[in-house]
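Let's look at chain A:
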Amino acid sequence: MKKLIPALTLLALTLTGAAAQEKSITIASTTSTQDSGLFSHLLPIFKARTGIDVKVIAQGTGQALDTGRRGDADVLFVHAKPQEEEFVAQGFGVARFDVMYNDFVLIGPASDPAGLKGSKDIAAALVKIQTQGAPFVSRGDKSGTHAAELALWKEAGVDLGAKRGAWYREIGQGMGAALNTAKAMEAYVLADRGTWISFKGKEGLTIAVEGDKRLFNQYGVILANPAKFAWVKKEPGQAFIDYVLSDEGQKTIADYKIEGQQLFFPNAKR
Partner candidate 1 sequence: MAIANLPLILRNVSYRVGEQKLLDDVSLTVSSGAPTAILGPNGAGKSTLLHIAMGLMRPTSGSISWGGCSETTPHRRAIVFQRPVMLRRTVRGNIIFALAQTDCPAEAREGRLQSLLEKVGLTALADRPARRLSGGEQKRVALARALARDPDLLLLDEPTADLDPAATRAVEAIIADAAAAGMKILMVSHDAAQVRRLAGDIHFLVNSRLRESASAATFFSETASPLAQSFLRGDLLTETTP
Partner candidate 2 sequence: MMEEPSAWRLIASADPALFGIVYLSLKISLSAVVAAGLMGFPLGALLAFTSFPGRGALIVLTNAFMGLPPVVVGLCVFLALSRSGPLGSLGLLFTPTAMIIAQAILITPIIVALTRQTIEDLWSEYRNELLAMGLSPLGCLLTLLYDARISLLTTLLAGFGRAAAEVGAVMIVGGNIEGFTRTMTTAIALETSKGDLPLAMSLGLLLILIVIGVNASTWLLSALARRRMG
């Protein structure tokens, strides 16, 4: 019992120590930027340049924007342009900037039950999946990928409200979980290329459709509005945005490769 007292004191000390970290910002971002390993590549370089610690909370884009609306993040790094513009228009963010893009790919089981392999027409592929009733896993979590998927069904002219059935399975989880589920259920799933390349359990899955212009996936970055949320760390937050938009930051993004494949393509406008 007597040994408990110093142990407690030690705990209390380490706790307060952890809370006292200065010069750090919180970024609400998407599972794709985290799961693909981009942040693990980018943030140490950023920290070395600026001394700023970045804490990343990886959520779906919808949830990340909600986190921003509650004032719980300094910077947002997400991929659903219309919702991001709405976020800024509502006054929650200062301004939105394009950072980079990659593309979505339609992943399916190696057996390819709907016979889509090699197709470049995502709309036609989706129609085939629906008419044949091939299993399809939807993120269903209001993420950027989920928003993109819903937009593609609309583009394909499939009314999910009327046509959805047992073949359409919403799981309400992140990208990695959706890929795991698709693999287990031999289903098709829409994924961002970054997560797909870095996904470790690819066996049994393959790319069914890629290369369609409509599969374009734009990422943007937004500083939370200090006028609305007084506690937003404006300077270090802006420093992060300036960095990813700078030549050096853009090159760092382009340099991130897995097995020789580039995951994200910088396209900041200047």
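Candidate selection criterion: all candidates are chains of the complex that A comes from, given by their letters.
Things to note:
Everything that follows uses one rule, which is that a residue touches a chain if its C-beta (ideal position, glycine included) is under 8 Å from a C-beta of that chain, and two chains touch if they have at least 3 such contacts; residues count from 1.
The structure displayed is predicted, hence computed values, not measured ones.
Of the numbered chains 1 or 2, all belong to the complex, but just one touches chain A: 2. Within the complex formed with candidate 2, the residues of chain A that make contact are 1, 8, 11, 14-15, 18-19, 26, 31, 35, 39-40, 55-58, 70-72, 173-177, 179-180, 198-202, 229, 231.
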